[in-house]
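What you see is the complex with one protein chain gone and the rest in place.
As written, the chain order gives the labels A, B and C, with residue 1 at the start of each chain.
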């Protein structure tokens, strides 16, 4: 018996997103997270992080990969999505429904949604690690 | 029944280190990590990270705190130690037994030991998070 | 994942079977815009077979809604489950689209 897979490396292709999201939602369900979290919070937040890693971090460059890592313990879920980009200053991404063009713009709601659906969102380019990582954290309700 | 504690906030005082290290070693033992890892790798590496956070990151300033977070799942242990400092470039810390004064200098072996005892060591000042974090990762043997 | 389009005069119903996300937003937008070009004015998106949507899907709806309104038409959303409703509420985009319980409600509404 081997433990279910907790990390994946995918090509920079948005079609890679759905299967990973499904696998991660299953891990969360197996770990006892609520069905609401497994159906809504995790899939949507992870989809956002993956889409940004593929399109923003890796600029859709097929030679670049995205790495996904899942950590689940009794209290907390942590999702790490690492791309090969330069990273960005998450603190400066503050677009919200209070902005004038929120109801007209097509893009720009990904970080907002991740923050709403997770307890904590951070971004870092670690010294001692490769690439740029967005880390999503959710405590069990 | 409540889950054992997985995170702590301590004052910048090296006397705070030992009790935390003991508690974390117990978590690792309960999670089924080898007794060698629980006795040696985890206590020493965590002691180093805490000492650096207290003395380097927080400059022993008693008003500053250090936050410790433990994540354990079926495959991996992650220890996060967050201080209130500016962080540093871990990549540039390369002091090793190959250096001329290794057998004479009193300090400077902390990062070396963490790298030897853990599978992965990284440092980052995350955008979207407070302070500077050293993250230690160890896969179950 | 598939979209099924049912056209009746100037009315178009799109069944979304699966998730409307970044990987299919362009296809979705194009399918609907083609119909709008060819006269569709009341567009109903039926989410009965859809679990969730991401910010790309939401964005596609926002820009489609604008294009359809500019053409003198209306975009209506039907049969959203609780999770989908939550997403529209969190982003306050429920203010932009009338949400209907069923596609028939959406088609019948004035």
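By definition in this document, a contact is a pair of C-beta atoms (placed from the backbone, for glycine too) under 8 Å apart; a residue touches a chain by one contact, two chains touch by 3 or more.
A quick note: this is a predicted structure, and the numbers were derived from the prediction, not measured.
Taking every chain of the complex into account, the absent chain touches B. On the side of chain B, touch with the chain left out of the figure occurs at residues 14-15, 17-18, 36, 39-40, 43-44, 47-48, 51, 55, 97, 102-110, 112-113, 116-117.
Criterion: only the chains that are shown with their structure count from here on.
Once the centre of each chain is set as its mean CA position, chain B and chain C turn out to be 50 Å apart.
Each chain gets a centre from the mean of its Cα atoms; for chain A and chain C, those two points are 25 Å apart.
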